[in-house]
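Of the protein chains in this complex, one is absent; all others appear in place.
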Amino acid sequence: MDKMKKGDLEKFRKAFKPDHKGEIMISMGTCGIAAGGDTIYKIFEEELKSKGLESIKLKKTGCLGMCFCEPNLVVKLEGMPEILYGNVDEKAARSIVSEHVIKKNILNNYVIFMPSKDTGLNIFKD
Amino acid sequence: MYIEKVTGKMIEIKINGKVFKADNGMTIIEAAKLAHVKIPTLCKHDDLPATASCGICVVKIKGNRKLLRACCTYIEPNMEITTHDGELYEVRKNVLDLILSSHPFACLTCLRNGDCELQTLSEEFGIRSRPYKEMLQPGPKDASTQAIVLDPVKCIHCGRCVEVCQNIQKVYALEFVSRGFESRIAPAGDISMADSPCIKCGQCSAHCPVGALVEFSEIPKVWAALGNPEVFPIVQLAPAVRVAIGEAFGLPAGTILTKKIYALFRRLGFKAIFDTNFGADLTIMEEGSELINRITTGKGAMPLITSCCPAWVDFLEKYYPDLIEHFSTAKSPHEMVGALAKTYYAEKEKINPASMFVVSVMPCTAKKYEVSRTADMSSSGFQDVDVSITTRELVRMIKSSGIQLLDLEDEEADNILGSYTGAGTIFGATGGVMEAAIRTTYFLLTGKNLDKLDVEVVRGLKGVKTGEIDVNGKKIRVAVAHGTGNVRAVMDELRAAKKAGGPMPYDFIEVMACEGGCIAGGGQPYQVTNAIRKKRTEGIYADDKKSTLRLSHENPDVKKLYEDFLEKPLSPKAHKLLHNHYKPRPLYYK
Partner (left out) sequence: MNKQYIFVWEPETQKDRPVYNKIVKLVNEKTLTDRFEVIRSPFIGFTTNGPIVRIMPENVIYTKFKVEDVEDIIDAHLKWTRVEKFVLTYDNKNLPVQEKDTTSKQFKIVLRNIGYMDPESIDEYILRGGYKALEKTLFDLNPDKVITEMKASGLRGRGGAGFPTGLKWELTKKEPGPQKYVICNADEGDPGAYMDRSVLEGDPHSVLEGMIIGGFTIGANQGYIYIRAEYPLAIERLEKAISAAKEKGLLGQNILGTDFSFDIELRWGAGAFVCGEETALIASIEGKRGNPRPRPPFPSVSGLWGKPTFINNVETWANVPVIIEKGGAWFASIGTEKSKGTKVFAVTGKVTNPGLVEVPMGTTIREIVYDICGGIQYNKKFKAVQTGGPSGGVIPEKFLDMPIDYESLQSIGSIMGSGGLIVMDEDDCMVDVNKFYLQFSVDESCGKCSPCRIGGIQILSLLNKITKGNGEKEDLDKIKSISLAMQKASLCALGQTTPNPVTSALLYFEDEYMRHIENKKCLTGKCRDLVEYVVITDKCIGCGLCAVRCPVKCITGEKRKPYIIDQKACIKCGECYTVCKFAAVKRG
């Protein structure tokens, strides 16, 4: 890879086009993994693949800070608010794919909060 | 050897309300001396950099809400220092109470009884009770070296031994192991000292404030020999002992007590009193001849390195085994005297060498290790030196005998191993072996004596001294290093030159393991500092200066020895009795 020079960072940011229509971000700090985050990750991997949802990006993130409800994850889909699910077990993980991702039904029993703003893109609270 | 950071820049400070001018590089504890205050401390030794571990020397600085440690806080312009007040007393006493709670109250049976820094401080603080529960941290007592004894339960964690072992001597034998309350002094890996890189120099024991690191005491063996009519007890006195022992009896450092010590030995019951200085003269004959041999024949590795110091021998065998070929094969002086006592002297006086018991009084703990170092140390057919005791042990023997050393009339040593020249006596100071060797080799090479016998270039407390001696136009390049920490530089230089196959930087190198040489050896009286090293050294050179004979080759008894017994230096007989072999040793046996 070529080393970046002055201005390349901004060029990269501008040229970047996301190749996905949604993201599932699983908290996988040590705490999240200890709570079972990696199992949940595998289930999502499997579910997304088997249902042909390649446009949904699955990613590992750090600890959201809400350790009381781990494993937790954020689902961000185009055209839907960002939802934080907590205490996600295997069943919930599968339902998130089948209900939330496919049918756009939010699984209320697992919702921790719906941020009133898309905090994922607004770095700082204003 | 700790050299204070002198900057030459004087600044003004206030100590207890009074203004003083002090060197900018001083710590508070040093500056306080200007105000006639000795700030109490347990861990700071004037000879060593601060380890800052005891917490007793705390003082107040105006404008700082914390108390600072006087031992390691450097003065700053216009600093206002309070060295004592009610709060400081309370804090210091509380810390001392804590230290005492983890130190066994076994003063009466401790080797340091009456000469212990913790005991003194407790007395000064008027400690009358122990408010806190006794909590000791026992560790295994380690006497494995037969030279130094480590008793961790008595340790107050001042860290002086680690400082001296690692940063001054650069031996790295001692370290703190474990953590917190369970931490204690031990060789790294918690192995025994005998299995560690320890070179038995004993600097740890000379700096220990309490009885945690002491010499391996051989006093009972000596008393047993003195009380046994079947035994013929012989004693010999090392050069450095005579200028330091007086300190234990209230005399200034450097006071020469040679002849009183001879008298003392007789009062104690020794039947023959020899002087290790005789052995020193003999060493010069052997080692000097060896040097000339190597120079003239080109056989044998150059430069030649002296080998009279057993701690140094151990250090080289462990850290620089590749340089063993440079070692002089000559034994150390007391070993030579021991070997000759049980052969030459035994023959002459018709005494069964088996009944002889040779005690050498040394400034050194490594000599205890040396007496049984290899089979070469039994060249007479018996162990040449039976027991080596330190200056401090002799002091204890004197005190327990009740003999008033200072009141004794002067007496002489015994023939035929008791006479010495000024060259023999200076063996006790750094540069002394070199100077004595230069005096004699000059003669052996030129047939003439030096015009000026004092070789100033090799004298003094500088860590590494180098110079050139002109011998009939041929330059002999010499280096003198003392303190194994300083020695490393010279040895590394040598090693690099060897590796490069290039010219060697020196022809002759003198090494003593302790800083200042034997006068500040690991077995000498406590509280050594550079000022004391200087005074003891002055005593040594004064002894040389006042001697009528100042050249080893002029010692009549040495000459007689060669005529009657050894034939000539480096003869086969001399080789058998006066020389030895070396072997590489691992740093860690385990």
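As written, the chains take the letters A and B, and residue 1 is the first residue of each chain.
Here is the rule we go by: a contact is a pair of C-beta atoms (placed from the backbone, for glycine too) under 8 Å apart; a residue touches a chain by one contact, two chains touch by 3 or more.
Just so you know, these numbers come straight off a predicted model, no measurement behind them.
Considering the complete assembly, chain A touches the hidden chain via residues 1-6, 8-9, 12-13, 16, 25, 27, 29-31, 33, 59-69, 74, 79-81, 86, 104-109, 111-117, 119-120, 123-125. Within the entire complex, the positions of chain B that touch the omitted partner chain are 50, 52-56, 58, 66-67, 69, 72-74, 87, 90-92, 94-95, 97-99, 101-102, 131-133, 135, 156-157, 159, 175-176, 178-183.
Definition applied: only the chains that are shown with their structure count from here on.
For the pair chain A and chain B, the distance between C-alpha centroids works out to 71 Å.
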